[in-house]
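Presented below is the structure to which this report refers.
A single protein chain has been omitted; all remaining protein chains appear in their positions.
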Amino acid sequence: MQRRDYLLKKIFFAIVTLIAVVVFNFFLFRILPGDPVKLIIHSPRMTKEAQAKIRQNFGLDKPVWWNQEEFLTDGLVGGLDTQFTAYLVNLTKGDLGISFANRQDVSEILKERVWKTLILIGLGTVLAILIGVGLGMLAAWRRGSRLDTALLLIGLFTWAMPTFFFGIILLMLSGGIFPIGGMVSPGLKPEDGLKYWLDIGHHLVLPTVTLTILYMSEYMLIMRSSVVEVLSEDFILTAKAKGLNAFQIFRDHALKNAMLPMVTIIALTLGYTVGGAIQVETVFSWPGLGRLMFEAVQKRDYPVLQGVFLLLAVSVIIANLLADMLYAVLDPRVKPE
Amino acid sequence: MNSLEVKNLSVEYLNEKGDHLIAVENLSFSIPQGKSLGLVGESGCGKTTVMLSLMRLLPEAGRITSGQVFLNGLDLMRISEKEIQKIRWKEIAMVFQGAMNALNPVRTVESQIVEALMVHEILSSKADATKRAGELLELVGIPSKRGKQYPFQFSGGMRQRAVIAMALSCSPKVLIADEPTTALDVMVQAQITDLLQRLQKEMNLSLVLVTHDLGVVAEICDDVLVMYGGVMAEHADSDSLFNRASHPYTQRLLQAFPDIANPGSKLASIPGVPPRLNALPPGCRFEPRCDLRIAGLCEKIQPPVIQISEGHSASCHLLARGDQHD
Partner (left out) sequence: MNTKDKIWRAFIRKPMALVGLGMLLVVILMAVIGPFFAPYDPNQRVDVQPSDILAPPDAQHWLGRDDAGKDVLSLLIYGARVSLIVGFVSAFFSMLIGTVVGLAAGYFGGRVNNILMRITDFLMVIPDLPLMLVIVSVWGRGLWKIIFVIVLLHWTYTARLVRSQVISIKERQYVMRARSMGASDVRIITKHILPQVLPLIFAQAVLDISSSIIAESTLSFLGLGDPTLISWGMMLNFAFERAISRMAWWFLLPPGIAIVWVSLSIILIGNALEELLNPRLKTHHLFDPRRMIAIQAPVESAHSESEATG
């Protein structure tokens, strides 16, 4: 019962946050000084069609929040004929506007890039968790040993190191063995089959290693302290007294308990993982959402910026919710705060 | 037949500085099958260390320096880790101090009993083991369907009873209960004590009850072993101990308990503090706090174990000289 309440509360909160993010996203680009949309629409680079489409999309001829005129003639529906409503309606249709830079549909651009970022983050995070958890367990087992101290020092350094700089260092060190950037060598296409995919893999190595090493030490430290803490608990002694061997004790008693803080940490660091991806993709020119955001910043491509931000924020919120659910599955003691 | 026989057990701990802290020295006792022994003493006198040593559950810093522990004839100190894993719980089980946290909080109570049953192959199917777990819970007064709940959903007393049920799941010959009633309120304490007594009789268990509460000992123990500073002070059957206590420490201990027949009498506490393990006196451990000490003897030489009568012994110089004290 407790658990159910906890989950309901978390789902409710996630929904509220999503709504808040959607509103916030709109607010950000319209209200802040230097209304970008108005500036760009008068840019000579825009064709008449593009201008009309933008005007239509953003409903720039309409008021921002509330349409008093139309309210008087058409009632509530008229009153809601505003930029904000247009934004919401477009959102439900999956229409995120068009890019200022190349006039593509923002949602198309995002679709194209999403999986590239997912590969990178997915691979990097999974590896980081696996290696981090493993090393953490090892360090906890051999507490105080040189391995342990070495790992602690590594942890220290990776926390002080900005992600992008670590990427630059790796880039400089790898000199020649791995490609300097991009996802695929020029000329190769998916039709080339295995060669194509191997080439992608080749390009994937450095950016993934950057992410993996940085995040792995985070997970390693948490796992280590978590395992150390759990092993000192009374129920571990009980398990030993019951005649379980070390492996059984670890697998059936220590592991689950030690993983609890891990799940929380993974949830907490999801936002940072996204930030890390932005930096890594920029440094290695990996054509994902992160690099897209960087390019959009440089080109002042606000619709794209807005679209990417929304997508990233929504993803992180949902991922957090999933992590909360996972936590509830693991720990029956959870209660709504 | 003695189900448990401990001979000359000595245990020490190594601290960070490398000091050898002698927690238990030369302890010997035995328990016939079906009888109960109360192990009494102040906090830090070594009672828990003794119990952990029996099952070889000492923490890393602990070391058994000498002694033999015979469980139905088998010396537990001589067998391998693998062999003792088979014996733990099945032949000798333990109910820990502070059973609040003895149960894994993220697993159901039932599953933890099932685990004990299946690890020792008492039952081979999970369904059978689950059923048996339910029966065991009923045995200690917990409705079997509550087994599917988690420890945090049980009250303190219930958790203690669940832990007892779990300990008895493999029908061991010996059950050690380390301070089972501490941290429980008085009503619950009585329930637990009654439960232990009943189960002991029903299952013909040898029970070792570790406690600082003489009242509980008086109620359910056949024999009593009083420890002080890691050594035996006095060992006797219950009747002899309470009526003819011979060791000065035991006598003071008995005096320190409120007498319900004499409510107005002053509570006598024992002045001083227990000995520090890294500064143990060469002579009698109790000497600094003893008002019957013999100057020049007690602080220099450890007292020998004197047999006072059948099944009653104490380690005190006074007894050696034939001076009896009431």
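Going in written order, the chains are labelled A and B, and every chain counts its residues from 1.
As a working rule, a residue touches a chain if its C-beta (ideal position, glycine included) is under 8 Å from a C-beta of that chain, and two chains touch if they have at least 3 such contacts.
Treat the numbers as computed from the prediction; the structure is a model and nothing was measured.
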item: Chain not shown: contacting residue from A:A86, A:M183 or A:I222; value: A:I222
item: Touch with the omitted chain, as defined above, among A:W66, A:W115, A:W159 or A:W197; value: A:W159
item: Interface with the unshown chain - residue positions in chain A; value: 13, 16-17, 20-21, 28-29, 32-34, 36, 152, 155-157, 159-165, 168-169, 171-172, 175, 180, 218, 221-222, 225-226, 228-229, 260-261, 264-265, 268-272, 274-275, 278-279, 282-283, 293-294, 297-298, 300, 302, 305-306, 308-309, 312-313, 316-317, 320, 331, 333-335
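Here is the rule we use: only the chains that are shown with their structure count from here on.
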item: Mean-CA-position distance for chain B and chain A (Å); value: 55
item: Residue numbers on chain A that touch chain B, as the complex places them; value: 233-235, 237-245, 248, 252-253, 256-257, 260, 330-333
item: Residues of chain B that touch chain A when the two form their complex; value: 55, 57, 82, 84-90, 93-94, 96, 98, 100-107, 115-116, 119-120, 150, 152, 163
